[in-house]
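Left out: one protein chain. Kept in place: all the others.
Right, chain A next:
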Amino acid sequence: MTHPERRLREESAYIAYHFHWAYKDILTLPHAERRAWVREIARINSSISEGR
């Protein structure tokens, strides 16, 4: 009934790496919001890599 531990750590590290938010703050995001920020970072990275 939970999200895989590895995935939780992966997503948290992804946000921390790109946004430099405190780990303890990322941990307190609801799952949907954490995933929304992961998607947003991916979108930004895609735009940059495509030169837009």
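Throughout what follows, a contact is a pair of C-beta atoms (placed from the backbone, for glycine too) under 8 Å apart; a residue touches a chain by one contact, two chains touch by 3 or more; residues count from 1.
What we mean here is this: contacts and distances are computed from a predicted model.
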Task = Identify the UniProt protein name of the omitted chain, choosing among "Phage tail assembly protein", "Ferredoxin-type protein NapG", "Aminotransferase class V-fold PLP-dependent enzyme" or "ABC transporter permease".
result = "Phage tail assembly protein"
Note = Touch rule applied to chain A and the missing chain gives residues 1-5, 7-12, 14, 24, 26-43, 45
